[in-house]
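Note that one protein chain of the assembly has been removed; the remaining protein chains are unaltered in position.
== subunit A ==
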Amino acid sequence: MTDRKPVYLMTPALAWLTAFMVVPCLLILALAFFRRGIYGGIVYEFTLSNIALVFDPLYARIFLKSAGIAGLAATIAVVIGYAAAYAIASMPRKRQPILLFFAVLPFWSNYLVRTYAWIVLLNREGLIVSLARAVGFDGDLPQMLYTETAVVIGLVYNYLPFVILACYAPLSRLNPEIHEASRDLGASEWTTFRRVTLPMTVPGIATGFVFVFVLSIGNFVTPALLGGGQFQMIGNLIYDQFLTANDWPFGAALSMFLIAIMMGLLTLQTFASEKASGQQRAEVSDD
């Protein structure tokens, strides 16, 4: 028997994505294999030099630093976000939607506005400094704005709602009796968390982490605004190639690597949650 699923309903979305997303992206990426003209522009002559340049220690270091910052931001976001999601999922069912709403509320405001708000907070004359002065602190405060820390804070803040949502989903689906079974068998609250709750919600953590990582590593707004002019992440580097240096082929080569990293991570994460959803299903059918 054939399984008739309305696959054709996907056609408009697929067509849209292919025409306006996949094709332009491929066209840009193809530029990576051509030479840059002396005054910018593209000379249609095959070369691998752009690709090779990506591995130049200068640029490789920026890649590594971006990955480091993205990894740090993702880790912090996951820790904070998981704790928040855990707290929300432990509340009475009726109150959970409103708490979730508040958790993701900042998300509905403009990204730039949110990031500028942090400038106001971290400034030399900003809110945090004023607050410290107001409570009587008059020692030297470290520079906060235009540092790597500021970038990490900005990234964590911006993507936290993603993590809360991603972790809340599996947490709220847990059968409370599984938790009780663990307690009944002699486990403390902490052991129950470590051996039962946490392993069963790893898919949510992985999703949250990969999302924040992928969005952070390519981000160029936050590093530019909170990291200051000379602070460069891979997103800024690409931005510069296309808009200032006018070196489209090298920009395309950098983009290609960035996209490859993102795709790799997203694929891994999809497989991981595929595998885990089998376990979730088993648990649901237990009810």
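Just so it is clear, a contact is a pair of C-beta atoms (placed from the backbone, for glycine too) under 8 Å apart; a residue touches a chain by one contact, two chains touch by 3 or more; residues count from 1.
What we mean here is this: contacts and distances are computed from a predicted model.
Colleague: Which of "Spermidine/putrescine import ATP-binding protein PotA", "Sulfite dehydrogenase", "4Fe-4S dicluster containing protein" or "GNAT family N-acetyltransferase" is the UniProt protein name of the chain not shown?
Modeller: "Spermidine/putrescine import ATP-binding protein PotA"
Colleague: Quick one: which of A:L29, A:A187, A:A245 or A:M262 touches the chain that's been left out?
Modeller: For the chain that is not drawn, the touching residue is A:A187.
Colleague: To test your reading of the contact rule: which positions on subunit A touch the chain that is missing from view?
Modeller: Within subunit A, the residues that touch the unshown chain are 175, 177-178, 180-188, 191, 195-196, 199-200, 278-283, 285-287.
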